[in-house]
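For this view, one protein chain was removed and the others were kept in their places.
The block that comes next holds subunit A.
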Amino acid sequence: MARRTPLNAAHRGLGARMVDFAGWDMPVQYTSVIGEHEAVRNAVGLFDVSHMGEIEFSGPGALEAANKLITNDLARCADGQALYAGLLNDEGGFVDDVVAYRFSPERILIVVNASNKDKDLAWMLSRAEGVKPVDRSDDYAQIAVQGPKAVALVQRLTPVDLTPVGTYRFTEGSVAGVPCIISRTGYTGEDGFELYCAPGDAEKLWNALLREGERDGVKPCGLGARDSLRTEMKYALYGNDIDETHTALEAGLGWICKLDKAGGFIGRDALVKQKAEGVKRKLVGFQVTGSGIARHGYPLLKDGQRVGEVTSGTQGPSVKKPIGFGYVPVELAAEGATFDVEIRGRAVPAVVVKTPFWKK
């Protein structure tokens, strides 16, 4: 039986089409993926992301313990700052991609993918030194408010001045009377917030955002739009674009790996070695120039030989072109390089392009 977020009844009340996602009963769309995608690009959309996991390190030594596990550097950021980071295995492959929140050196919250939560927790417990991580997932519901009108919408519902809360900063305060962590983060390429609240308050917050956002054209959005939005930004999806077998350098996520940070991190030595030897394959973004849409798992061909496969692919609703990404040998990774995508038996031409695919 799939797990339900505290907003399950609200989704059903709004007529959402529900699907099983990582063991959770989640909305894939309410009315139309394209309509929801466009609401986020042009106005504001709401996503229930309560299925994400939250793992906390608290007490003296929390920062050091968490920092040793993640690739980015919590020691170099301020309290009230969040960081996108990886959890890597010893080979430099992804155990998960996460967002780490630094409340103070004694309280770090790491937000992990729903599908990986149990694996991550077990991995952290086996690798953490000093402070042991605690699963706090049941304490949090999470609503993402995304789009050009998102900041103003949230501001109208909170007495907290949001002006100083810049990108990847967060604060705490009440939104629509609900105590929240108000985080200027998201995974759509648009401005906005992710609001963390107690599960019992989630429906109140969701309904207040829908009501107050009516004049902005707010739409509840499902996983379908979330996927097309993040694909246009070339944001990685765990299990598709990143996994235990591809390193952070191959994935183009070297920028979240602070190789020189004090104390290092798990997987660092593998990345240093790979950097010295040279990366042999890379995750690239491509546009299909022939007729057809590339999908996850389709082969990538060069002169008829398989050289990789599509990790994510869709018709980009904003870019209005078939786009995708996949791992290819480095000699095919430069902008302008061409190869074919095998679409149901047909070799369809594609070209490596600059990413993100979507820019305002």
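Just so we're on the same page, a residue touches a chain if its C-beta (ideal position, glycine included) is under 8 Å from a C-beta of that chain, and two chains touch if they have at least 3 such contacts; residues count from 1.
Basically, contacts and distances are computed from a predicted model.
Comparing "NADH dehydrogenase subunit G", "ABC transporter permease subunit", "Glycine cleavage system H protein" or "LLM class flavin-dependent oxidoreductase" against the UniProt entry of the hidden chain yields the protein name "Glycine cleavage system H protein". Across the entire complex, the residue among A:I293, A:L332 or A:V353 in touch with the chain not shown is A:I293. In the complete assembly, the contact with the undisplayed chain comes from A:V28, out of A:V28, A:C77 or A:V160. When you scan A:S228, A:Q274 or A:T355 for touch with the missing chain, the hit is A:S228. On the side of subunit A, the interface with the absent chain consists of residues 28-29, 32-35, 37, 224, 227-228, 291-293, 295, 314-315, 317, 322, 344, using the contact rule stated above.
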